[in-house]
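Worksheet: one structure, shown below.
Just one protein chain is left out here, and the rest sit where they should.
Right, subunit A next:
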Amino acid sequence: MATALIVNGIERRFDGDAEMPLLWYLRDELGLTGTKFGCGIAQCGTCIVHIDGAPALACQTPVALTVGRRVTTIEGLSPEGNHPVQVAWRELNVAQCGYCQTGQIMQAAALLRDRPDPSDADIDAAMNGNLCRCGTYPRIRAAIRQAAKGGKP
């Protein structure tokens, strides 16, 4: 079965196993490795991408379901990598190992689009699916606040 989807603005065809999760299609077929594997069972959020602008778990989304839709990965979030969330993440040195951070950034970017000035409870609700084994949560919270305030600390 052939399917076509748009990944970071480029139309892509796929004719393999339609049940393959988008995660592995992105990583193994397209070489877009910024979307990470952490659990495969919707528990960690390292695989978050945007599908038609909404955050989605790539490990839970069969490629077939993305036919005709726009997929944005961390590589496509901002042309220069300067989305306000990315900038805040760098300014506050949020990352430790960094592995979870692409998922965190994609989720945070979606949160801020929906709620430009999120409360603590909004942040908890939106970010609770994103595990960080290194424990960067305090800085994630701070960076979301900073990005929300237009980058001003």
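In the analysis below, a residue touches a chain if its C-beta (ideal position, glycine included) is under 8 Å from a C-beta of that chain, and two chains touch if they have at least 3 such contacts; residues count from 1.
Note that in this section contacts and distances are computed from a predicted model.
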Chain not present in the shown complex, as UniProt names it (candidates "Electron transfer flavoprotein-ubiquinone oxidoreductase", "ABC transporter permease", "N-methylhydantoinase B/oxoprolinase/acetone carboxylase alpha subunit" or "Xanthine dehydrogenase family protein molybdopterin-binding subunit"): "Xanthine dehydrogenase family protein molybdopterin-binding subunit"
Touching the absent chain when the full complex is considered, from A:L57, A:I74, A:A110 or A:A148: A:I74
Residues belonging to subunit A that touch the chain removed from view: 16-17, 20-21, 24, 27-29, 31-41, 43-44, 46, 73-75, 77, 81, 86, 89-91, 93, 95-102, 105, 123-125, 127-141
